[in-house]
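The block that comes next holds chain A.
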Amino acid sequence: MHELGSGDRFVALLFFAVLAVSPPLLSIFSAPELVLGIPVLYLYLFGAWAALIALLARISRRIERGERGPD
Partner candidate 1 sequence: MPATSLVIAVAFGYLCLLFAIAYWADKRSDAGRSVVSSPYVYALSIAVYCTAWTFYGSVGQAAIGGIDFLPIYIGPTLVAILWWHLTRKILRISKTDRITSIADFVASRYGKSQLLGGFITIAAVIVVTPYIALQLKGVSASFNLLLAAPAFHDGNFVQPSAFRDTALWVAVLMAVFSMLYGTRHIDATERHEGMVAAIAFESLVKLLAFLTVGVFVTFVVFGGVGDLFAQAAERPDIAPLFTTVGTRGYGGWVTLVLLSMAAVLFLPRQFQVIVVENVDERHLAKAAWLFPLYLFAINLFVLPIAIAGRLLFTPDAVEADAFMLAIPLAADAGVIAVVAFIGGLSAATGMVIVETIALSTMVCNELVMPILLRLAWLRLAERGDLTRLLIAIRRGSIVMLMSLGYLYFYFIGGSYALVSIGLLSFAAVAQFAPAIVGGIYWKGGTRSGALAGLAGGFLVWLYTLLLPSLARSGWLPIEFVDEGPWGIALLKPYALFGLAGLDNLSHALFWSMVANIGLYLGVSLVTRQSAIERIQATRFVEVFQHAQAGSRAQLWPGSASYHDLYELVARFIGKRRAEQSFAAYAASRNLALGKLSHADADLMHYTERLLAGAIGAASARVMVASVVKGKNVGIDEVLQILDEASQVIEYSRQLEQKSRELEAASSELRAANIRLREIDRLKDEFITTVTHELRTPLTSIRSFSEILFDNPGLSVERRREFLDIIIKESERLTRLINQVLDLARIEAGRFDWQMEAVDLPALAREAVLATSQLFKDREVALELDLPRELPPVHADRDQLMQVVINLLSNASKFSPRGTGRVTVRMIAVPGGVETRVSDNGPGIARENQAFVFEKFRQVSDAVSGKPQGSGLGLAICRRIVEHFGGRIWVESELGKGAVFAFFVPFAEAPAPAVATV
Partner candidate 2 sequence: MKSVLVVDDEPNIVLSLEFLMKQAGYEVRVARDGDAALAAFRDRAPDLVLLDVMMPGKSGYELCQTIRANPAWDRTKVVMLTAKIREVEREKGIALGADEYVTKPFSTRELVDTVRRLVGDGDC
């Protein structure tokens, strides 16, 4: 993992992000039930979104700490 640059991480994250918000996955969660009192689809989308932002923050902090992009 140590050889991976921020570029590789971003690409991987983008892949998962696109997957997470893709219609097929959404349709799986598109159910009328409530989980924890919240609609499943709503819970899933905000959960996935939060996770996405957290990962983005992690990678971005690596950059802030000194790793440089293509220069």
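The candidates were selected such that all candidates are chains of the complex that A comes from, given by their letters.
By our rule, contacts are C-beta pairs under 8 Å (C-beta built on N, C-alpha and C of every residue); 3 or more make two chains touch, one makes a residue touch a chain; residues count from 1.
From a predicted model like this one, the values you see are computed outputs, not experimental measurements.
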Number, please: which of 1 or 2 touches chain A in the complex? 1
Note which residues of chain A are touching candidate 1 in the complex, please. 6-7, 10, 13-14, 17-18, 21, 23, 26-27, 30-32, 34, 36-42, 45-46, 49-50, 52-53, 56-57, 60-61, 63-64, 69-71
